[in-house]
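Of the protein chains in this complex, one is absent; all others appear in place.
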Amino acid sequence: MSSYFGKNLKVSVFGQSHGAGIGMVMDGFPAGFKIDMDALNAFMQRRAPGQNRMTTARKEKDLPKFLSGLVEDTTCGAPMAAVIENTDMRKKDYAAHKLLPRPGHADYTAQIRYGGYQDVSGGGHFSGRLTAPLCIAGGICLQMLESRGIKIMARIRAVHGVEDVKWDMVDPKPMQSVAGKPFPVIDDNAGEKMQAEILDAARKGDSVGGVVEVAAFGVPAGLGDPMFMGVENRVSQALFGIPAVKGVEFGAGFAAAGMYGSENNDAFYEEGPCKTNASGGILGGITSGMPVVARVAIKPTPSIALEQDTIDFETGKAEKVQVNGRHDPCIVPRAVPVVEAVFAMAIMDMLLDAPAF
Amino acid sequence: MSSYFGKNLKVSVFGQSHGAGIGMVMDGFPAGFKIDMDALNAFMQRRAPGQNRMTTARKEKDLPKFLSGLVEDTTCGAPMAAVIENTDMRKKDYAAHKLLPRPGHADYTAQIRYGGYQDVSGGGHFSGRLTAPLCIAGGICLQMLESRGIKIMARIRAVHGVEDVKWDMVDPKPMQSVAGKPFPVIDDNAGEKMQAEILDAARKGDSVGGVVEVAAFGVPAGLGDPMFMGVENRVSQALFGIPAVKGVEFGAGFAAAGMYGSENNDAFYEEGPCKTNASGGILGGITSGMPVVARVAIKPTPSIALEQDTIDFETGKAEKVQVNGRHDPCIVPRAVPVVEAVFAMAIMDMLLDAPAF
Amino acid sequence: MSSYFGKNLKVSVFGQSHGAGIGMVMDGFPAGFKIDMDALNAFMQRRAPGQNRMTTARKEKDLPKFLSGLVEDTTCGAPMAAVIENTDMRKKDYAAHKLLPRPGHADYTAQIRYGGYQDVSGGGHFSGRLTAPLCIAGGICLQMLESRGIKIMARIRAVHGVEDVKWDMVDPKPMQSVAGKPFPVIDDNAGEKMQAEILDAARKGDSVGGVVEVAAFGVPAGLGDPMFMGVENRVSQALFGIPAVKGVEFGAGFAAAGMYGSENNDAFYEEGPCKTNASGGILGGITSGMPVVARVAIKPTPSIALEQDTIDFETGKAEKVQVNGRHDPCIVPRAVPVVEAVFAMAIMDMLLDAPAF
Partner (left out) sequence: MSSYFGKNLKVSVFGQSHGAGIGMVMDGFPAGFKIDMDALNAFMQRRAPGQNRMTTARKEKDLPKFLSGLVEDTTCGAPMAAVIENTDMRKKDYAAHKLLPRPGHADYTAQIRYGGYQDVSGGGHFSGRLTAPLCIAGGICLQMLESRGIKIMARIRAVHGVEDVKWDMVDPKPMQSVAGKPFPVIDDNAGEKMQAEILDAARKGDSVGGVVEVAAFGVPAGLGDPMFMGVENRVSQALFGIPAVKGVEFGAGFAAAGMYGSENNDAFYEEGPCKTNASGGILGGITSGMPVVARVAIKPTPSIALEQDTIDFETGKAEKVQVNGRHDPCIVPRAVPVVEAVFAMAIMDMLLDAPAF
C-alpha cells in the first residue's frame, strides 16, 4: 500500500510511466466547486516536459480526462477520477534496467520489494510521470484554496548551491513576483546562474539538484494538531511523496539549529501575530496565521549519461550502466508546481478537519 | 485528533505537563516479546531531566507503570498501556502564560485551536514532558528491533553551529562509539565546544538549537512503499511529532541539493548494495539494505529568561514576558534518545507490513 | 492492532480482565465541554455488575480516574485518558482455560493468534470487563450529543425469543419510557417474561441471548457518506466491537428482506421527511433527519456451568470443561448502556466530519 494520502481528502494515485494511463482519484472534496479547466490545464503545463532546453524532449499533453466527480465541471461530491492516457511510449529505451539497476533509482529496491514483478519500463510507478496526477489533484485544491483566500506559491530557492535571495517569510510580494516566470526565482540574476549550472551539468552528461521553497498565505490560525497530526507531520508526509525529495523543513528549518532562542522566537505584536516568521507559521503543530513556509531538498536527477557501476541482477556480477533516454538534467524547475500541488493537498486536508465543531 | 501514530503499530500518547499522569497506549505489538524493564528504565533515564548542569533542575523518576499488555513483562498481544504519574508539579510557575503567550511556544496557537480551554500549565499537552511516553513506546520497539538484528543509534550532530565530525553513513563503528557517552558525539572535542555554547547561552538567559543524526543498522531491504507510504513519509511524520523539530532529512538530505548526480548516486557493487549511502538507505521510498539515516533539526528551547515582546490575550495590548521556571538551555542532548525512540516506532510499524505476503 | 476506533474521534481501549487496570484514551474530542462526572458515574453504574440477581455477584466500582484531557472536568483539547483500577481479582478461577479452551469464548482463537502468550485470566483483553472503558468514552459522547440536541436511547428488544412490543421507529415516547427502568423494556409484562427466561436459564446452569434496539433522536440530516464510510458502515464497525454481538441491522433490517418495495420505501411529506422509518434514518449511507435506529443481536453468555466438550491444547486430546466463576446468565441488560455508548461514539465521530466545509 502506498499511493494514497489524506485523512479527509483522500488522494489515490495510479499508473506506471509507460502503462496505458496514469491518473488519480480524489475523494472527500466538497461539492459545488466549479473547476476552471483552462486554469487547471495551464497549471499542468507548468509541470509538463518539453518546454525548454533544460527539460526532456518528450512532448506530452498531459491533459486529464475526468471520468467522474463532476457535473459540467462542478464538483458533485462523488470521488473525482481523472486519467491521462499515455501516448508517447518508447519501451525499448528502458528494457535493460531490470537486470542492471540504475544507481539512485528505485530499480534495485523495487526488484526486492516486488520480487521482480515490477513494471520496469521508465521506472514504472516510481517514475516522475506520476507527479502529473499529483498536479491534477493539487491543482484543483489550489483553485479551491484560492477561492477561500489562501494562496500557495513556490519558487526555486537554489540549484546546485546557487542560491536565490533570502526571503523574510512574511512579505508576500517577493514570492508573488515569481508568478508566471519561466524560471521562477526572485532574483533573475541568480536564476541565470542556476540555469548555467544546469546546462553545464547537461553538457557533462551529469545532473544537479536544488531546493524549492513554498509558502501558503492566508491560512487561518488554528489548523492542525499537536504531535503526530500537526501541520509539519501531514505536510511532510505529503511532500516526501514527490520523487527525489530528500529533506523537508519549515520556517527557519535547519538554520534554527544554529540560532539562539532569542533569534528564533517570533515575538507577538498587537498588529498581527508576529513581525518575524522563524516558526514558518506553525507552533505546536498548529497554524499561527503567519505564512506557512516549507522548503524541500530535491536530489540531482539520478538518470545521467555518465557511466556508472552497477550489478547484473541475474548473475550478481559487476557491470557498467549508462542511462540513455530523455531526462532532465535538473528536475527542480518542473518540481515547483508539483510542490505547490502537494502542499495544497495537505493544507486542504487540514481545512477539512472540523476543529471548531 | 492528534496524538497517535502508526498503521500497524498504533501508538497513542496522552497527558499534560502538570496533569495527574502522562502515558501511552501501544496497540499492535506482537505477542511473546519479553521486555527488559531495567534496560527500558535505563533508556528512559537518558531522556530524564536533572542529569547535569545543562538540563533543568527538575527531578523526575519518569518510570512507567504498566497497566496492561504484559504478562510477567512479556507482551500478551493486548494493547500495552503505561502511565507515568506526575509527582513534581509547580503550577504557579506557569499561571501567567494563558494571558501572555510565550514566543516560540504553542500558547498562542493552542489558545486559538482550543478556544481558551487548553491546559496552560507547563505547556499542557505541548510540553516536552510528553516525550517521556514516546520513550516508553519507542524504547520497547528498540528492544524488539535489536532482537531482530536491527540497531538504532543517534548522536548529537551539531549544537548552535558547532558540528561533530561527518560520518560516511556506511560504517557503524563511529556511531557505535557514542553509546554510553553522557554527551553523545563522535568527536569529544567538538562535544566540549558544544557544551561551552550551551553553558554560554544559559549564562545569557538564552538557549540554542542543534541537529540530531540517527541511523538504523540491519534494516532489511524491501521495507516501505512508493509515494505516500514510503520510509521517508512515515518516518518524517513520526519525527515531526517530537516538539521543536523543524526539519527532517534523509541521507545526503539538503546537501544533495548542491551535488551532481554522479556524486549523489550510490553505485551498486557485488559485495553488498553500495559503498556509499547518499540515499540514506532509501530509494523510491523503499529500504535498500544500507543503513537508514536521518537528521532532525531541533530549534532552540523557546523558554528563555530574556525579556520578550508579546501581547495580553484579554486586552490585545503589547506586553513583555519573561519565562521563569526550570528550562533546558538546549534540549538537543535529551532529544537524542527521543529521536531513537520515535525512529524505532516508525521502523517497527513498517516491519509489521506484510510485503512478502 | 485492534482496539481503537474512529476517524475524527479516536478511541483506544486497553486492559485485561484481571490486569492492573483497564481504560481508554479518547483523542479528538472538542475542547470546552464540561463533563458531568456524577452523570457519567451513574451511567457507568448501569453497566456495572452486581446490581440484581440476574448479574454476576462481582462488586466493582468501575469508576474512572482521569489522568489527562480535563481541566476541572472540562475538556481541554488534549487526549482524555481514564483508568479503572482492578480491585477484585480472583485469578485462580480461570487458571485452567489456557489448556482447556471454553466453547464460545476467544480462548481458542487467542491461543492461535497470540501463540500462547495471551493473558488467559478472565478472558484477558477479550473480557466483557473491557466494555467499561467503552462506557467512559461513550458516556462522555452521550453528554456532548445531548448538549447538541441529540438523544440516544436503547432498550431490550428481546431475550431468548421473548419480544418486547414493536416500535414504529418514529415516535420517541415509547423509547423515552424505558429511561431509568432497572429492566429497560417498553412493555413491563414482556420484561417479566424475559426475566423469567433468564432466571430459568441460570437455574439450568445455562445462559440466554437477546436483542438490543437503539435509536438516536435529533441527528441532523446530511451526516455520513456513500459506500464505505456511510452511517451503517461506521456504526456497525463500532457495534461489532462489543463482545458477543453477532448481528447488526438498521431500520427494518432483516425484516426488509421480506417486504415489498412499496412497504419498505418511506414516502416523503411536507411536514418532515417521512411518516415511516423503514430506512432507520439512513438513505445511501447518509442521515435523513429521521431517528437513526439499529438493532444488535447478542449471543448467549458463553460461560455456562453445564459440562461441555473441549480439547486439551497441550495434548490435543478430548476433555470436558465446566465454567465456574461468576457469570451473567444473560448479558443483554448490561449491554444496553454499552450499546448506547458505542452508538454515541460512532455518531459523534460522524458529527466531527466537516461535510458542510
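In this document, chain identifiers A, B and C correspond to the written order of the chains, with residue numbering beginning at 1 in each.
As a convention for this text, contacts are C-beta pairs under 8 Å (C-beta built on N, C-alpha and C of every residue); 3 or more make two chains touch, one makes a residue touch a chain.
The shown structure was predicted, so the numbers you read here are calculated from the model rather than taken from an experiment.
Listed for subunit C, the residues touching the missing chain in the whole complex are 1-5, 13, 101, 103-106, 108-110, 112-113, 125-126, 130, 158-161, 201, 204, 206-211, 221-222, 224-230, 232-234, 236-238, 240-241, 243, 245-270, 273-274, 278-280, 282-289, 297-304, 306, 308-311, 316-318, 353, 355. Against the chain not displayed here, subunit B makes contact via residues 7-8, 30, 78, 226, 351-355, 357. Although one chain is not displayed, its contacts with subunit A can still be listed: residues 1-4, 8-10, 12-16, 19-23, 25, 27-28, 31-32, 65-69, 71, 74-81, 83, 110, 113-119, 124-125.
The rule is short, and it goes like this: only the chains that are shown with their structure count from here on.
Centre-to-centre separation of subunit A and subunit B, using mean CA positions: 26 Å. Each chain gets a centre from the mean of its Cα atoms; for subunit A and subunit C, those two points are 46 Å apart. Shown for subunit A are the residues that touch two or more other chains, namely 226, 353, 355.
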